[in-house]
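Report on the structure given below.
In this view, the complex is presented without one of its protein chains, the others remaining in place.
Moving on to subunit A:
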């Protein structure tokens, strides 16, 4: 099944649930007052989730400064070897 249909199925189910609730009688008044605005809440929640994940991702972003030092050592070693073999390793 194409991804767009899978995604659509999830969204469709949620919308169906919401319409079902809208049509059902005898809901507590406090609930039926916010019911029409639930999709807006859902969108805002999704946006917050996205921003939160980006923020969290930035906070725990894995870095490896020591790898850069190790690579520099490897580069020096490689350059010495290649120079000895007559390969042109000048960088312009």
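Criterion: a contact is a pair of C-beta atoms (placed from the backbone, for glycine too) under 8 Å apart; a residue touches a chain by one contact, two chains touch by 3 or more; residues count from 1.
Note that in this section contacts and distances are computed from a predicted model.
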Chain left out of the displayed complex - its UniProt protein name, from "D-2-hydroxyglutarate dehydrogenase, mitochondrial", "AP-4 complex subunit mu isoform X1", "Dolichol-phosphate mannosyltransferase subunit 1" or "NUBP iron-sulfur cluster assembly factor 2, cytosolic": "Dolichol-phosphate mannosyltransferase subunit 1"
Considering the entire assembly, which residues of subunit A contact the chain that has been omitted? 2-4, 6-7, 50, 53-54, 57-58, 61-65, 67-68, 71-72, 74-75, 77-79, 81-82, 85-91
